[in-house]
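All protein chains but one are shown at their positions in the complex.
Moving on to chain A:
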Amino acid sequence: MVRIGAFLVGLFFAGWLLVSFLVGAVAYVTDPPAVTVEHEFHRDPKHVAFSFDGPFGKYDQAQLQRGFQVFKEVCSACHSLKFVAFRDLKGIGYNEAEIKAIAKNWAIKTPDVDPKTGEMSTRAPIPADYFPKPFANNVAAAAANNNAIPPDLSLMTKARHHGSAYVYSLLTGFQAQPAELLKEFPDAKTPEGLHYNPYFANLNLAMAPPLTADGQVTYGDGTKATVDQMSQDIAAFLTWTAEPKLENRRRAGLATIFFLLIATGLAYMAYQNIWADKKKAA
């Protein structure tokens, strides 16, 4: 009884799946799915080498500080970094006095309540504060940016495939729309106010190229601030903001795996030892 019922159920599901397959296959042949402009012109991130690549890679603190400078002077005008606090900058090599000064002189103020009147007010951030947001709310952010809300950057490199390379590619990827694209997809012309970038998912993004000229920031360590260099540095900094515990993690991993290898080796010997008499030919 069970087997007859099962046979009928199986016949139904398998049969109907084959019918669905045939319907789909006929449609696929007679009316092949249209190629989309994204499918043809979207590019995977460029290959770029970072100091933190590979299982033993470490952050380059000088690079993180340069990246932080790019964030401070360029990105922070529109993008928030809400999961990072000023105190966290200790992780990229600033000391307490420097962090205090960075917080105090930050261009955007931290919202607060006036202790005397209870009115809404602002004050200079202190190291315990998170980076203040550039816009009071999403409506203000959208209004100031052609209806697109600049995303928070704290986790950006983990929120995209190959995030570090993605940030670098996006920043260096702005270009004029290729002629072939317009010839093949005349409707896909980049709309007014958007900017063509083949590394962006739908090819057109609201952000104007933020890094446009060499020397846009002046690095304290004498590194030449080319667009390429600045893009790498900010990508490295945003990798750190997304994964500040990367070095701890890899260090802990090395110790853990070393311990486990020894423990497992001993466990294997114990296993062989205990089983010795059972595995011998009797």
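Following the convention adopted for this analysis, a contact is a pair of C-beta atoms (placed from the backbone, for glycine too) under 8 Å apart; a residue touches a chain by one contact, two chains touch by 3 or more; residues count from 1.
Methods note: contacts and distances are computed from a predicted model.
Only one chain is not pictured, and the protein name UniProt records for it, out of "Anti-ECFsigma factor, ChrR", "Heme exporter protein D", "Tat pathway signal sequence domain protein" or "Cytochrome b", is "Cytochrome b".
Screening A:10, A:111, A:193 or A:220 against the full complex identifies A:10 as the residue touching the chain left out. Not every partner is drawn; the one left out touches chain A at residues 2-3, 6-7, 9-11, 13-21, 23-25, 28, 33, 55, 83, 88, 151, 154-155, 158-161, 163, 201, 242, 244-245, 248-250, 252-254, 256-257, 260-261, 263-264, 267-268, 270-271, 274-275, 278-282.
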